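Have a look at this one.
Only a part of the assembly is drawn; its chains keep their places, and the rest are absent.
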Amino acid sequence: MILHILTKAPDSIVATQMQQAIGGQDAVLLIEEAVTAALDPSWQAWQQCQSRIFLLSEDLISRGFASIATDNELPTLEMDGFVALTEQYEKTVTWY
Amino acid sequence: MMQYGLLVMGAPYSSPAPHSALRFAHAVLARGHQIAGVFFYHDGVHNASSLMAPPQDELNLREAWIELHQQHAIQLDVCIAAALRRGLMSESEAQRHGKQAFNVAPPFELTGLGQLLELQQRADRLITFA
Amino acid sequence: MATPDALLVIIRHAPHSSNWLREGLDAALVAAAFGQPVNLLFMGQGTMALLKEQGSGAPGQKATLPTIDMLEMYDIDKLWVTEEALQGMHLSADALVEGITLIADQEIPGLLQQHTQILNF
């Protein structure tokens, strides 16, 4: 079980590469530029990883997407929750 | 309680990676874990530059790493090959290369890539910020 | 129509991702301070620099919004964004700060032609 950390926009080639690598039990955390995924609830990874994909709250806030994420009912995590995820998942892979 | 290793591969002010890594490090410690070491590779080596002088209203990332080291005795290793290429060297490397100045000083240590693999072996978790 | 010696600064990078946005805006402000007419075109992720809700980012990361607000004082009043870019980012125009001029994607080549000088960030 792997935690994938995406740092680039959901329409980037990097995001596509990550999506190819996600296994059935894996989780995804969206940080930095990747939080733009909050704007697009139709992004395929939202379906692919249902209930195991999260947005990093502080990066959402700094970019002005916090209320959009709330409107779109997307799951967010604080930095503390990020650490909790890395406790659960033995391996992490960062996509940048 | 777990041991975390951090791999930082982005430069301050050009990449958000060092900021994210630093905030993550504090959250790791706040949850009662330990940080076995931070390894700076690729453009991440610029985090160690003692000549970094950002505007006063911006965080000085080097100082923030040093503070982390001072408070929690966390090792700050910088890949020597990546550093030399990019204009970062310690006093002893400066002598070896016949340079008049240096810009990497303790607690940052220049070291080989083997240290990264050793960190990955030793830590329960290795998290990359790039 | 842009004045003959106008500078077009193209902004394509989002806040907090790199220093491209800040250094691009700095170039625009300095040109304006030197008395050159300056216009801005925001493309792709650059559009996010105009979101009115954005914050100051991680501790020590400066906010972009104060710089955007400063543009008007420097007589930089043309801030172009394309409707297609907004749609592509799933953003509506009222999420942006005041004073944005919406254009169509197909007007971009014309904008570039009109300006004597272009800097692309």
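Just so it is clear, A, B and C label the chains in written order, and each chain counts residues from 1 on its own.
Definition applied: a residue touches a chain if its C-beta (ideal position, glycine included) is under 8 Å from a C-beta of that chain, and two chains touch if they have at least 3 such contacts.
Quick caveat, the model's predicted, so the values are computed rather than measured.
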Counting every copy in the structure file gives the formula A x2, B x2, C x2
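Quick note on the criterion: only the chains that are shown with their structure count from here on.
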Contact-pair count is greater, between A-C and B-C, for A-C
Between the Cα centroids of subunit A and subunit B the separation in whole angstrom comes to 25
Between the Cα centroids of subunit A and subunit C the separation in whole angstrom comes to 27
Each of the following residues of subunit B touches two or more other chains, namely 16, 20, 23
By the touch definition above, subunit C meets two or more other chains at residues 16-17, 57-58, 61
The answer for subunit C against subunit A in the complex is residues 14-17, 45, 48, 51-58, 61, 63, 89-91, 95
In the complex, the residues of subunit A that touch subunit C are 9, 32-33, 36, 39-40, 58-59, 61-68
In the complex, the residues of subunit B that touch subunit A are 2, 4, 9-10, 16-17, 20, 23-24, 26-28, 30-31, 33, 125-130
